[in-house]
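A single protein chain has been omitted; all remaining protein chains appear in their positions.
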Amino acid sequence: MVLEIISVCLKRNKRVIFNNFNLKLNKSQIMILIGENGAGKTSLLDLVAGVLEPEKGTIKINNISSKNLNSNKRDMYTYLSNKDALKENLTIEENLMMWSKISSNKFIETESNNVLDYFGLRNLRKNLVGNLSQGQRKKVTLSKLLLSKAKLWLLDEPFNSLDSKSVKKTIKLIYTHSKNGGSILLTNHIDLNFRNSKKITLVNSHSKLKKNKPTFHKWGDF
Amino acid sequence: MIFKFANPLKFQKLTDSIQPFVSYLALILLILGLFFGFFMSPPDYLQGETVRIMYVHVPCAWFSLMIYSVIALCAVFAIVFKHTLAYIISRACAPIGACFTIATLLTGSIWGKPTWGTWWVWDARLTSELILLFIYIGLMIIHNSYDDKSKSDRYASILALIGVVNLPIIKWSVDWWNTLHQPASISKFSSPSIDSSMMVPLFIMTFSIFCFFISILLIRIKGEIIQRKIDVLRLNQLK
Amino acid sequence: MKNFLDFVNSGEHFSYVLSSYFIVFLILFLIFITSSIKTKKLEKEFASLSKNEAKK
Partner (left out) sequence: MSEFKNLFQRELLINLKNFLVLFTFSSFFIISIMIFVFAFGSDFSAIDGLYKPIIWVILIFSITLVSEHFIYNDFFDGSLKELEFLGYSNELIIFCKSFVMWLLIIFTTFFLVPIFSIFFNISLKETLFLFFYIVFATPSLTLISVVSALFSIQLGRNKIIQFILVFPFYIPIVIFTTSSNNIQTTTNSHNSNFLILIGIFFITLPLCLFISRLIMRELNR
């Protein structure tokens, strides 16, 4: 059991996002979260990554609760958030070098060259990230996945602002990763058909909330 | 203690019953204090009549510090237990504390005029009182600078935490700086070793201003609770 | 009683003491009045809000 979310409750600025939410992800399985924006897709990935603490419930990664995971978190999963964490004033090469140094503490020159080839960024590697287009920046963030050794991938909308050729490449990348034992949890607002993948739709909390008259009986609901 | 204020309704009833009683008590004690202050206590042999300012200046100074410790206590309580009542109290206390510090500064400078001849003297206590005023202003700015109330509460309690740790350092360093800057200005003003006839009005005035502070605090807390109820109703209308 | 009479005709000190008392009570009165006005205004607003909330 790679990832297990047990009855998680989360409230974000007075809106209930998750109420006793459960999720199981086992080895080499691809899971897609579909839902309109604001339904809590990014909050779920933040929860798994430990950036957000749930009010109730626990999250287990490789059967270790996420509370007592700390620095070995980075070997267990790689999380690409929707904001690409690239520094504008550095070149592509330096960004990737820093990423591999931070996440896996070692950097091999040759390995980064063939990583750049995968998305055809080899000749762009000396350019500053600042003057790249949005699609190219997305490719740079996605090529971080090739550098990371973690089994579990958490991808937040990996396909937006990508052209069709690189969408196919990313899908091939995800299939190869799931083939050799990795598991992927990705969010997507457009419906892409994946072979042997499990789809979960997150319903927006507005529709769920029934129109009840607010009673101020507890201090919590102020 | 926490469970007594378990829910807002019980807390509301409790405060509504206490509030008028406390403000009347404050008025009675005030009249008593003034009577004792002006009729019973003799003028000071060194400073003459201006020592009567002490009956107002010293309680205000005590309260400006006491209120900050109340805010700090609520901040710690709020960060640990995340109880909205603690946020409400610390939000209600800040303006009152600022008013007390302003009152202390004004009366201090008025008291300084006859003794030192100038309106403002960089005396240790007056300077640290001025810095305390800046801390209060910072707190009030943080309280009202966010549109989302819960976010501004949390940031204000964090700022209160910084203030609590730094306040003793500031006070001590200003005292040290003052002795360096100006040889210790020995004056009755520094630590009034006063006899009993002056002590009585001082305590009566302190207690009356305390009751006054409690009644203002209860009014502001009630206003704060209603303000949050309105926000919740507005939020629901939005949906 | 003698203290009060000395105090009244103590010339310069009398004005200092009186002005400081006046300032302190003015500030306390101001904050008392502003917070009670604010609370009353909020109460009215809340009453009207919950009235049309109930009507809906």
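The letters A, B and C name the chains in turn, as written, and every chain counts its residues from 1.
Rule of thumb we're sticking to: contacts are C-beta pairs under 8 Å (C-beta built on N, C-alpha and C of every residue); 3 or more make two chains touch, one makes a residue touch a chain.
Given the structure is predicted, the values throughout are model-derived calculations rather than measurements.
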| item | value |
| --- | --- |
| Chains in view touching the one left out | A, B |
| Contacting the left-out chain in the complete assembly, out of B:M66, B:I131, B:V200 or B:I230 | B:I131 |
| Omitted-chain contact residue, chosen from B:V174, B:M198, B:L218 or B:L233 | B:V174 |
| Contact partner of the left-out chain, one of A:K27, A:K56, A:K87 or A:K168 | A:K87 |
| Contacts of chain A with the absent chain, listed as residue ranges | 12, 46, 49-52, 69-74, 79, 81, 83-90, 94, 98, 101-103, 105 |
| Contacts of chain B with the absent chain, listed as residue ranges | 79, 131, 134-135, 137-138, 141-142, 145-146, 151, 154-155, 158-159, 161-163, 165-166, 169-170, 172-174, 176-177, 180 |
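Everything that follows uses one rule, which is that only the chains that are shown with their structure count from here on.
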| item | value |
| --- | --- |
| Inter-chain centre distance, chain B versus chain C - centres from mean C-alpha coordinates, in Å | 15 |
| Rounded Å distance, chain A centre to chain C centre (Cα mean) | 57 |
| Overlap residues in chain C, where contacts from two or more other chains coincide | 53 |
| Contacts with 2+ other chains: residues of chain B | 229, 233, 236 |
| Touch list for chain A against partner chain B, complex | 13-14, 206, 209, 211, 214, 216-222 |
| Chain B residues within the chain C interface of the complex | 38-43, 48-50, 52-53, 56-57, 60, 95-96, 99, 102-103, 106-107, 110-111, 113-114, 209, 212, 215-216, 219-220, 222-223, 226-227, 229-230, 233-234, 236-237 |
| Contact footprint of chain B on chain C as seen in their complex | 1, 3-4, 6-7, 10, 12-14, 16-17, 19-21, 23-24, 27-28, 30-32, 35-36, 38-39, 42-43, 45-46, 49-50, 53 |
